[in-house]
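Only one protein chain is missing; all other protein chains are in place.
By letter and in written order, the chains are A and B; residue numbering begins at 1 in each of them.
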Amino acid sequence: MKKWGEIALGVVTSIGGFLEVGSIATSVQGGAIFHFQLAWVLVLGTASLAFLMEMTGRLAAVSRRTYADLLRERFGYRFFVVPLLAVFIVSLLVLTSEIGGVAIALQLATGIAFRWWAIPIALIGWLLLWRGTFSIVEQGTAMLGLVALTFAVGAVKLHPDWGTLGRALLPSTPSRDSARYWYIAVSMLGASISPYLYLFYSAGAIEDAWTIEYLSVNRITAGLGNLFGGGLAIAALVTAALVFEPRGIQVDRYEQIALVLATPLGRAGLVLFIATLCITCFGSTLEIALAIAYLLAQGFGWQWSENLKPGKDARFSTSYTVLIVLAAVPIALGADPLQLTNLSMVVTAASLPVTVIPLLVLMNDGDVLDTHVNGWISNTALVVIALLSVVLLVAALPLQLLGGG
Amino acid sequence: MGAVHLAYEVVDSQLVDRHEQKIGRVDALLLEAEPGKPLRVATIVIGAAARARRVGGWFAATRRALRALAGIRAEHESRIPFSAVRRIGDTIQLDVEERALESEHFERWLGDHVICRIPGASGASK
Partner (left out) sequence: MLQSASVRRAALALVVGVAIAGCGAAPELDQQLETLSSWTATLELAKERHGAAAISTTYATQLADAARSALGKTEQQIGHAVHSRIDSSYAADALDSLRGAIRQLDAETGR
């Protein structure tokens, strides 16, 4: 019985957790320019993330160690430094963008410029991490994150052509503006497949004391959660395709994005969009700060847990404190949140190989996973994702130059 | 106890003290060579300098230079005799106290001088 509660919680967490500043921004930008055409990229990203999360969750449940633990233990410190640095830098960039997202939401609501919100947001986020337990953080953001369902409602109310949408779920090439098409595709993938997501998921499995009995919970949570979450991102793309594309509105500023729900949902639309942006980005802020702190603590062997009082894991709690304040600084200084988001998504996509390729080794290591090593389905998926990550690494820089804003 | 694979089961493994408190990872292992005696695994080293050296000489040298620039002299390293190993499993348990470890200096310093100044940091569990 308790397991079903855990599954429900995990799924709900993923629904709200999937949508955050990166997914919202890239899906809406994609829909505004290319109508439904880029939907297949979201399918690819969602499926990849689902597989990666199931795997890092399985690692934790079977070996009782997180993915970060295993990166150090099975590959040695010398190798570990590489993913450590890559994930640290990239995730910090994304963390900054998420704080930017919350700040923009508050600006849209109040008219007070986003830069003034940066520090208050960091402080409140810090306070929640300082005083809250893992369950509180997980459940709180999960429940509130359900407001993101607004996009699904909005999309349906706009009466999309389901046939066209269905066809768009299959890969296609652009008939015009190739550079921009592939640039947005890469940034969508970076938004969907973020290392902090599957690293955090792995750490969360240990915080929640998962054991081998949780393997099916893990599979269902990773699968269903991302299915719904990805569906929401597609819903955001659909609303932009039906509201912006016909009018020739391209998205250059966050202020424009907010209009996307004002058409199908009227007055409630703007309010719900602001709430969605605010809550999902805030949840991601907490998640990323924790994810980086987990990576540091687990890699170096410090005492760590969100369930411990900060005094008991000083280095861990100092880490997330410093990180969240540091990430607020660029926003407080007025950095353009949308450009920052787009950049951080592309950089994320390029950084994937260092956290995907080691999984090829770990998921087939009998010493780590016993009889629960990858079957042929998981391995095939992992090889495809690994190849994708290398393609993204190679393509990222040229696309940023040619197709970026 | 059967054979222990040093590289796979010891180096980089999580260390815990008598009370299952995490105290870092095995950053280096020192062998001891005494004349007339066989080589044996003598010491577990926990410390940033040892870690840095494993990445490479250039890495360790850069780290030393940066610390010198910042005026940081002290190296807080723990050298624990291998005989203190109680259990080798998912984690390696050592017969030591976290409080007594030099390598935990920063953790204690942060706890005493920074964290505890902020309300809500200590006391009963969350």
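In this section, a residue touches a chain if its C-beta (ideal position, glycine included) is under 8 Å from a C-beta of that chain, and two chains touch if they have at least 3 such contacts.
Predicted model, so just to flag it, every value in this text is computed and none were measured.
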item	value
Partners of the unshown chain among those that are drawn	A
Residue among A:S135, A:S172 or A:T263 that touches the chain left out of view	A:T263
Residue, one of A:L108, A:V186 or A:L296, that touches the chain absent here	A:L108
Subunit A, residues in touch with the chain not shown (by the definition above)	107-111, 243, 247-250, 252-253, 255-256, 258-259, 262-263, 266-267, 269-270, 398, 401-402
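Just so it is clear, only the chains that are shown with their structure count from here on.
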item	value
Centroid spacing, where centroids are CA-atom means, of subunit A and subunit B in whole angstrom	34
Subunit B-touching residues of subunit A, taken from the complex the two chains share	63-65, 69, 72-74, 76-78, 80-81, 130-133, 300-304, 307-312, 314-315, 317-318, 367
List of subunit B residues in touch with subunit A within their complex	8, 11-15, 21-25, 27, 46, 51, 54-56, 90, 106-108, 110-111, 114-116, 118, 120-126
